[in-house]
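Apart from one protein chain that is not included, each protein chain of the complex appears where it belongs.
Then we have chain A:
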Amino acid sequence: MAKNLQEEDFTRIIKFTPPLCKQRYQFIKDLVEKYKPKKVADLGCADCTLLWMLKFCSCIEVLAGLDICASVMKEKMYRLSPLPVDYLQPAERSLTVTLHHGSVAHKDPCMLGFDLVTCIELIEHLEESELRKFPEVVFGFMAPSTVVISTPNSEFNPLLPGVKLFRHPDHKFEWNRMQFQSWALEIAGQYDYSVEFTGVGHPPTGMENVGFCTQIGVFIRKYPQTGELTQSEKPAEAVYKTVFKAVYPSLKDEKYLQNAVVGEVIFTAQIIKQSLLDRLMSEHEYDDDPTERKSKFQPSVNCFSEDLGKLVVGKSMEPFVNGNAVYIPLKTIFSFPKVNRLCGTFEKLCKLIAGKVMLSSDGSAVVFNTECENEEK
């Protein structure tokens, strides 16, 4: 009776904010921010929530998920697809997200070369035989520079309402801190990793001795990456089945870079053209609408006009009108920061826009025909 009452009390007390699963994911996110891994794999990715969170981390270029259950992955995998906006404004970095269907007890070459491998609440779902193979697959074969393993801390269970044996019916075991740490230390020793223990889900005051609700081991590989070695060890066979793959548009891809550059060049050229024409017009005609443009709202708007003033200095860089055509030297366009940043070099700029933008006969300037536009109006 007394015991029951006590449990009742805790049911009210034990409520994690943010929820424990979020805390676990946040832990990984913080780790990613810290180590800036380029390739991250999540083993037991389930509904891909962690992968989805990680896709926003700009350091990551390769994301992979692995799960034994294809349908749970499929349920929400489309949220790993690029968004329309990713196409509208391709990112600097490249990003590929792949989901594999398979078991952590099997080796597949697609899991080689990762910087960080996470196993969040995974090992307790493994059958004994799988658990035995797990260290060799992850630490021996995949051998990433960092591995994170989280699992329930069974010492905390008495504080959780309704937990009789395990927290989830599919759990094959739940370890106390001692059990987990000795397992982890043994692996670390065997595969030349160091390991540190931490956790998420603080125990309530007065019960600190039970430790975190979720215990976490962070393994760091002690030896440097030996890319060549893994290549030679590469097993020929792929055993995982790819269920999803998304390649994000990136400026590293020539196609997207070209689109972006052509777009930016034409847009920039038009701004220059317009301001040139406006200037010419205002010299000739009475200005219809002379509004003073001073304001508190000082956005980077003025950069257009200011940049123009600053940038268009050299005589060779000045845009000019000849007959019905407006010529805007590529050099001028190249001096705009956005174009500059995209192309890097002037030669690259010329190469990228070749055939895509109307140029003067010597190829040094963008040409607009002013006549035809007015004609149509």
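Couple of notes before you dig in:
Here is the rule we go by: a residue touches a chain if its C-beta (ideal position, glycine included) is under 8 Å from a C-beta of that chain, and two chains touch if they have at least 3 such contacts; residues count from 1.
In this section, contacts and distances are computed from a predicted model.
When the listed names "Piwi-like protein 1", "creatine kinase", "Tax1-binding protein 3" or "Sorting nexin-2" are checked against UniProt, the chain not shown comes out as "Piwi-like protein 1". Checked against the hidden chain, the listed residues A:Q179, A:N259 or A:N340 yield one contact partner: A:N259. Interface note for the absent chain: among A:T96, A:N176, A:Q270 or A:S360, the touching residue is A:Q270.
Seen across the whole complex, the unshown chain contacts chain A at 17-18, 52, 56-58, 71, 75-76, 78-79, 81-85, 87-89, 161-169, 249, 259, 262-267, 270, 288, 291-295, 297, 299-302, 304-305, 373, 376-377.
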